[in-house]
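One structure, as structure tokens, below. Some questions next.
The complex appears here without one of its protein chains, the remainder shown in place.
We call the chains A, B and C, going by the order they appear; numbering starts again at 1 in every chain.
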Amino acid sequence: MLVVMQAGASPEQISRVLDSIRALELTPHPLPGATRTAIGITGNTGAVDSRLLEVLPGVKECIRVTKPYKLASREMHSADTAFDIASTKVNSKTFTMVAGPCSLENEAMIMKTAEFLMENGVKLMRAGAFKPRTSPYAFQGMGLEGLEIFKRVKKRTGIGIVTELMDTEHAAAVEDAVDVIQIGTRNMQNFSLLKRVGLTRKPVLLKRGMSATLEEWLMAAEYVMAGGNYQVILCERGVRTFSDHSRNTLDLSVIPPAKILSHLPIFVDPSHGTGKRAFVPPMSLAALAAGADGLLVEIHPDPDRAMSDGAQSLDFPNFQKMLGSLRQIAEPLGRQMG
Amino acid sequence: MLVVMQAGASPEQISRVLDSIRALELTPHPLPGATRTAIGITGNTGAVDSRLLEVLPGVKECIRVTKPYKLASREMHSADTAFDIASTKVNSKTFTMVAGPCSLENEAMIMKTAEFLMENGVKLMRAGAFKPRTSPYAFQGMGLEGLEIFKRVKKRTGIGIVTELMDTEHAAAVEDAVDVIQIGTRNMQNFSLLKRVGLTRKPVLLKRGMSATLEEWLMAAEYVMAGGNYQVILCERGVRTFSDHSRNTLDLSVIPPAKILSHLPIFVDPSHGTGKRAFVPPMSLAALAAGADGLLVEIHPDPDRAMSDGAQSLDFPNFQKMLGSLRQIAEPLGRQMG
Amino acid sequence: MLVVMQAGASPEQISRVLDSIRALELTPHPLPGATRTAIGITGNTGAVDSRLLEVLPGVKECIRVTKPYKLASREMHSADTAFDIASTKVNSKTFTMVAGPCSLENEAMIMKTAEFLMENGVKLMRAGAFKPRTSPYAFQGMGLEGLEIFKRVKKRTGIGIVTELMDTEHAAAVEDAVDVIQIGTRNMQNFSLLKRVGLTRKPVLLKRGMSATLEEWLMAAEYVMAGGNYQVILCERGVRTFSDHSRNTLDLSVIPPAKILSHLPIFVDPSHGTGKRAFVPPMSLAALAAGADGLLVEIHPDPDRAMSDGAQSLDFPNFQKMLGSLRQIAEPLGRQMG
Partner (left out) sequence: MLVVMQAGASPEQISRVLDSIRALELTPHPLPGATRTAIGITGNTGAVDSRLLEVLPGVKECIRVTKPYKLASREMHSADTAFDIASTKVNSKTFTMVAGPCSLENEAMIMKTAEFLMENGVKLMRAGAFKPRTSPYAFQGMGLEGLEIFKRVKKRTGIGIVTELMDTEHAAAVEDAVDVIQIGTRNMQNFSLLKRVGLTRKPVLLKRGMSATLEEWLMAAEYVMAGGNYQVILCERGVRTFSDHSRNTLDLSVIPPAKILSHLPIFVDPSHGTGKRAFVPPMSLAALAAGADGLLVEIHPDPDRAMSDGAQSLDFPNFQKMLGSLRQIAEPLGRQMG
């Protein structure tokens, strides 16, 4: 349920509505807007008589949200979600670039990559310190040592860091070290982990599960938001189908319906989505044209020697070339590269 | 196998190679190029000693084609296939628009649509006279009467017609009446039909089967080309997956690998691909950005009263708006609207 | 719509109802039952006032059928469909075996196989004279010559023949030569072909399309039945999914819902369904246990030298062993091997 306050409602009036919601054993989520405040209500709202809230001073109306996801739905929050990360931003007028290696391999390579990105106007870097590997015998990432490296890279270059969190145990350390917490595709329905990152105050980049429907994906976002963390970025990274011409089937067609049903920003990961570097530039352009808000791209100073996913990583010159192509169509599409 | 002739090979030399190939009980397919002629060979080439051909005057070299598709493969024909249809063209510098109603409903509506399209620079119209319907009790199209209407529309407006052929019985009539013969998704592996259209001399628009791999699709094209009809256009129209946010899952990611493996042009049908008109403009822009050579879009003067597929048809004003958006990004992408 | 006649309705009364239905420009399908006759009505029944028929002498009631398939639905025909083929039968108490090579390769091998089958109590043989091959350059079957061989094999051994029909052109010849006309998976929605076999009077074995839903499959059966041929056997042969441990994903779970929604018999093809001979016996047992009415199995006197699909063909001793296993569980499951 959504309580919409009148344009001139006072802080006291808002506060009283919050208290009344809590008294009903429900959870209020204040959602300040440009002209008025709204208050989302989650919990078992089925049995609530909305008139109890509508009669309170400063309340304009109560609206029932028909979708199973509430905080993630556009019914409850009609404007596109927008927020800042490090020195860049995420919103409907920006096409936010995130790039970097699959794995953090050593400090020298990550520093080199960060400097290259900042020189090229890319202000967010992705890199994995904890790696979800199919085999228990494969390299599992640098772990906590990697987080220390991230702090030094950030301090020196000013770049924002996006990294994956794989379990609740390392949540505090990751929240402390980076700018965006990534939830990987295999953990999209790891509900304990989603609840935990709902308690952090860093943006969460939520990758779509390999065979998740749009509704399940938005429900996963709802788990994070129900904890009070509203800065969620959806990230399409390819789904699993019969198709064998690419590693996964990058589902750009999810972007328009996601934009209609939800106010959350949506990024695209064409590197995992296709699995082959030659397919990354055309699918990146297509993502921008389809209405995505940003990209998550794998690049590597020397892809053929990458410890993981080299086949889908662009080298620096090809990434620069792709940035140039993106810039050319961003403007007619009403976006600024960010 | 591919025989590459020397740049200055004479017609007599080429002719002698053709004869030698036939003498080996194989089929030669002359493929004239900008600087030299090549000759594709199909049939059971496994046992052929290529030296028998390499010693002939004017022959530069013989190349074994490693893919199961031969004539459709880029190994055998490295340049992008290009040809003209009606007053427009299909090639790697053009983004060819095809639009029109799902079904031909009556002469007035089709004439109105054709005039609208020509006024807006769209020179090819799609419309179904024979309709593949899931139910035997549903409207099956106007049939042969529809073909007569097409001839009159064409005569009056000059527009080129694209229509579906469902069986060998009507092949001659359809070839006679229209400019492009469409093979529908349900018939992508109707091998008798593919062989039949291989004998026509009209371009064939070959829709991808609902769960066809790229290789199966190119093999279907090969069936058409093996008959001597080399003007094949691939058309992606969405594949079947678990995903339920759209009618099918439009697989734009097939475009880059298709372009690498084959020289054939590839169009995209975002109307069937998504099933909802609101998703058509963003996915059309994405198709162009991903490297498609053209679009097949459903439009209708009054979509809410369409006899079939109204939910996925654009009305005229929204189609015009979409054309404007496409034009804006076509130029930076190196394409001209056609 | 379904008109149910009273138990003692006379032929004249039935005849009058048929005429009345035709007078409404609809098509009547008489469906004689054990105790009373019912008459299915197809065509645009939406606008028909059922009272026009209910007042006729001998009519018990009119029932609206809610499914898009009518003749195939259990609503219209509550008893399981049963019929005889050659010297065996198809019904809910029999588990009907069909076995044989993928392709008819030559007369000797097919005669040998037929004799082996008859000796082992298997009275139906499958073999392809017209082969749907992915490649235009692959062996396309013996064609019409093969049909002649079938006639001789049938005459000598008494075995019934099941073979695939690929186009309308050969429909009459195939109907004449064999006992069951098979429609292959790639042609499940070749509507022209479905209409054509609806005009034959031989049972039709309708393979499920590679990504067909149950409803689409029953609609395909409806196309055949709408033409007046009610002897349709559904055949599950594996669907296309992301799974890579077998050639297709054999969907035995379609059997229970198919049995609820339709009265048509359903067979299973574990050879194409799995693609590997070692998986055929366990999946055959599972098909019987899941409620299937029969099997379509590939066997070959010398599988490793088969012209096609040898990897999924059982040799004779392994097929005999499997027959033994099937027999052991058929009885407790209430089935007799047929």
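Rule of thumb we're sticking to: a contact is a pair of C-beta atoms (placed from the backbone, for glycine too) under 8 Å apart; a residue touches a chain by one contact, two chains touch by 3 or more.
Note that this is a predicted model, so its numbers are computed, not measured.
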Of the residues listed, A:10, A:87, A:192 or A:336, which one is in contact with the missing chain?
A:192
Among C:121, C:158 or C:257, which residue is in touch with the absent chain?
C:257
Using the document's definition of touch, tell me which of C:155, C:201 or C:245 contacts the absent chain.
C:245
Please identify which residue in A:75, A:105 or A:222 touches the non-displayed chain.
A:222
Which of these, C:44, C:106 or C:328, touches the one chain of the complex that we don't see?
C:328
Tell me which stretches of subunit B touch the chain missing from the display.
211, 240-242
Residues of subunit C in contact with the chain that isn't shown?
211, 213-214, 238-239, 241-246, 249-258, 260, 273-274, 276, 278-279, 282-283, 285-291, 325, 328-329, 332-333
Hidden partner interface residues of subunit A, rising order
42-44, 68-70, 132-137, 166-169, 186-187, 189-193, 195, 209-211, 216, 219, 222-223, 226, 240
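Basically, only the chains that are shown with their structure count from here on.
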Identify the chains in contact with subunit A as well as subunit B, in label order.
C
Compute per-chain Cα centres, compare each with the mean of all protein Cα atoms, and return the closest chain.
B
Turning subunit B onto subunit C by a C-alpha fit takes a rotation, in degrees to the nearest 5, of 180
In angstrom, rounded to a whole number, how far apart do the mean CA points of subunit A and subunit B lie?
39
Between subunit B and subunit C, the Cα-mean centres are separated in Å by 35
Distance between the centres, which are taken as Cα means, of subunit C and subunit A, whole angstrom
51
Give the residues of subunit A that touch two or more other chains, as numbers and ranges in rising order.
211, 241-242
